[in-house]
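As you look at this complex, bear in mind that one protein chain is not there, while each of the others sits in place.
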C-alpha cells in the first residue's frame, strides 16, 4: 500500500464528495486517507452514503482532525467563501484540487462583484490554475492549486474557447442556454430541491445573473484577447445527472458551420480521451454520458445564414465536477490522465 | 339536453383527444356526440383511457360511421396529411376546429416544402383562420375552419408577435430555445417515447429543422410586414406535460427590457383571462400551469446591453393543444371564452 | 357573496393546504375567508404557491390574527401534536375538519403509545368522528369535529372494512403493502424528500412500525368486534401524487374471491360517487385517479387456494387528504357531497 498516493477529501458529505469516492475507489494509484464533514464528523461514511457502504473507508472527521503530512493531495469540495480560508491553511507543499468558485476568477474585482466580499487569499488566487483540463493541461500538470470550473462553464467553454481562439465565431453574439440535472444543487436542504418542487416541471433560474457566467466571460475573453459578454440562462431539469448546453453562435464572415465542426474536430482529435465531436449535423443526449467523464459535442448549421447551433453534454457530477477533479489529479501526480475514469455510461 | 351543442372528436384515441374529453366533460354548454378512432373502433372509451371511465361517453366508431348532421362542431385531432382530406369531406355548414398542421400555413409553397407534398385542399386552406386565440380572436369567432397552432408556436408567438408588431425588438436576431414534455409526442409507439429512453435525460431534436418553425416564421413575418427567420431548437424533457420557451431578443435601438414588459402587459391586460405577464424580472415555471389553459410570461434584461430574455410557459396539452381548441370553440359557438377552462393548476 | 359559507384554512402553506385552496376555489358554496401559516404570515399566498396566484385570496396570517366569529368552518392542516391545542382553543360553535392524527385514535393508550405523549384534549377526542366518509357518513354529517384519516388508512380501510364486517375474510392474516407518492411527505425540508434522494429509486420505510397502522387496527378491530393486527409496509415511489395498496387476504372458509367482489360491489354501489369497484380480475393504476377524489378497487383470486389480492388506488392529496376534507365539509354544511370535487383525472 505504501506506493499509493494518499488523498484527503474535504467536504465529503455532499454529492461531489461521494462521487469522488466512487471514482477513486477504483483508481489504481490512490488511497483515500481521510474524509471530512464538519457536521457529520464521527459518522461512518457508509451511513451517510449507503451506496458506498461496501468500501473500506475512513470515518468522517473534522478538518481540524487532519494531519496534513499524511496526504499527498487534498480534494476540496467545500462551499464557496469558506474554501479560501481553509486552503490558505494547508501547507504549501501539498497539492490541492478545489471545486469551489473561490480561485476560478483571476480578476479580484470580478470576484468581489459576483461573490459579495473581497477575496481573502489573494496570493493563492494568483497561483491557481483554471482546471478545465483540455484547455490548461500543461499548467495543471505543473500546478500546486487547481481551481476546477463549474459544470456550466465546462459544458460551454469546451466548444466555445477553440472557436473564439481561432476566430471562427463572433464574440459579440453568443447565447448559451443550459439545462442541468438536480444533483447540481447538492444535498443541502432547499425547498427548490424537493422532489415535488422539481419533478414533472422545468424552470429557468438566475436568468442573466448566474455566477457561473463570470467564468465563462473570463475564459472567452482570454481566448479572444478582449472582453466578452455572453448571454447565459440555466434551467433545472427533473433528472438527477446530466447537463446540456445549447449554444447559438454567429459565424465570422466567410466561415461556415462546417468550419466550426472542423475546428472542434481538429482541437479534440485522437489525443483527447474524454471529448468527442459527433458527425456534422448530429447532436448528443445527456443519457449517453451518464456516469462518465465524457463530453459530447454536436454542430448544426442554423436556418439563419451565417449562424450555427452547438449542443454540448456532460454529466454534471463527473466531467462537470468530481471526474474533472480526478482527471486533474492524474496530471498533477503523474498518473495516466484516464486512470479511474474509464467507465461506459449507465443507460438506461 | 337539447340545448347543448353537439360536438364530435375525430382521432379521440390520442392524448389530445383524451384531453378534449376531460375539458369538455365539465363544459356547461356542450355534449360529446361522437368519438372516432379508426383502429380502435368498437372499443369503449373507458377501456382506451381508464381515467375517463367514469364519464357517460359514446363508444369509439370510425369516421365513416359518423352522421355529420348530428354535430354542430367537429374537433379534428388526426395526423398531419390525412387531415386535409377528411376535413374536405365534412359538409361546409359544419364548423371545424383542427389541431393538425394542415391548415396552419397560408403559403402553399411553404406547406409543400415542410410537409413534402402539394396541399390537397387548397380552397379550405384559404378559408382557415390561424387559431392562436389571443391574436386572432375576431377572425376565429367568425370562422368556419380554425387551424390551431402547434404547442411550440403558441408558446413563442404569444410574447413575440406584440413585440414585433410594435417594433420593440429586432426581427433579425431572435433565438427560441424550447423545452417540451413527452406527451407532445403523442401515444404512438416510438422508441424515442419509451420511458427508459426519455427519463433521467435531455436531448435536442429537429435542431434548426423542426416543422413548427414554419408557423413561427409565418406569424412573425406577418407581424413585421417582412420575412422573418427565427432560430429555434426544441428539446425533450422527462416530464409528461409542460412547455417552456426561453427567447433571446435584441432590442430596437432606444428600447429597453422594460419596454418589452410594458408592451406585453398592455397587450395582455385585464381582458385576457389566460395570458399573464409576471412582474419585471420574474420568470415562470411549467408546474404553475399544469393542467390549465394559462400562459405565463416573464421578462428579464440581459447582461448584454440592448438585449432581453423572455421566458414563456404553457401546458402543451391544454393551451398548446386541446385547451386552445375549446377556447376557440367557445368563440365560434358564442359561449363565454373561459367556459370549461377555469381550473387551477395541479401542483405538486 | 353573503350566502357563501366562510371557511378558514390553518396551516395553508403546505401541500394539503394548497390542495384545499385548489378544490375550494371552484366550490359553488364556499368562500376562503382566511389562510394561516405562522412562519410565512405576511406573505401573499400566490408567492408561496405561484400556481394559485391567479386566485383572489386573503394573505397569510398567524392563527392569533384570526377572528373565529367570521368563519363557519375551520380546516386544520397543522402538524401532529400542536393540532390538539389549537383545536381546543376554537369556540365550540365552530365546525372543524382536521387532517392531523390528533383525533383519529379513540384509545388514549394507543395515542400515547404511537405519539409519545398523553393526549392534551381528551374531551375533544371523545367527540371527534373518524372522517372516512363512506364509512361514517351519518356521523360526519352530524359532527362538529371530524378527524380525517391518513392517506394509507383511507386506501386500506375502504376495501377492508366491509369485508371484515361481513366476515368474508379472516382478520388474522391481513397484509397491506402500500406505495405512496412523495407529496405525502409534505413541503418540509427533509433530506429524504430531495429529488436526488427519491427519483429513480424505491424504498420501504417505517417497516412494521408506521403510525398509520394504529388507525388501520382501530377501524378493522371495530369492524370485527375484536382486536386486529395487520401487517403494513409503506414504500416511497418517485412520483408526486398517488397511492396504491396491494392487500393480501385469507378468505373465511366457504368464501371466494368473487364474494369479495360482490361484497364490495354491494357496499359501494350506485349511491357512491367516489368509490368504484373494477370488474372482477382487473386492477387499477394511480394515474387513473390523479387529481381526483376517486378510489378505485380491484379484486383478483390468488393462486393460493382460499386467498385473494385486492388493489386499491387513490390520490394521496385528494381522497387521501384535502378532497376527503372537502367531502366531509360538504356533509357537515349540507352541500351536495360531490360539490367542488367533480373533476376528471389529469392524464398523462
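Labels for the chains are A, B and C, by order of writing; each one numbers its residues from 1.
By definition in this document, contacts are C-beta pairs under 8 Å (C-beta built on N, C-alpha and C of every residue); 3 or more make two chains touch, one makes a residue touch a chain.
Note that this is a predicted model, so its numbers are computed, not measured.
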Given B:64, B:191 or B:270, the one touching the chain that is not displayed: B:191
Residue among C:237, C:275, C:321 or C:339 that touches the chain left out of view: C:237
Residue of B:72, B:102, B:134 or B:200 in touch with the missing chain, whole complex considered: B:200
Hidden partner chain, touching residue among A:179, A:287 or A:304: A:287
Touch list for chain B against the chain that is not drawn: 15, 182-183, 187, 189-191, 193-200, 238-240
Missing-chain contacts mapped onto chain C: 173, 175, 177, 179, 181, 196-197, 199-205, 207-209, 213, 229-233, 235, 237-242, 244, 246, 248, 283-287, 290, 298, 300-304, 307, 309, 311, 313, 348
Footprint left on chain A by the chain that the document does not show: 15, 18, 21-22, 25-26, 49-55, 182-183, 199-200, 240-241, 276, 284-285, 287-291, 294, 317, 342-348
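Here, only the chains that are shown with their structure count from here on.
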Rigid-body rotation angle, chain C and chain B, from Cα fit (steps of 5°): 180
Rounded Å distance, chain B centre to chain C centre (Cα mean): 37
Computed distance of Cα centres, chain C from chain A, in Å: 46
Where chain B touches two or more other chains at once, by residue number: 199-200, 240-241, 284-285, 287, 290, 348
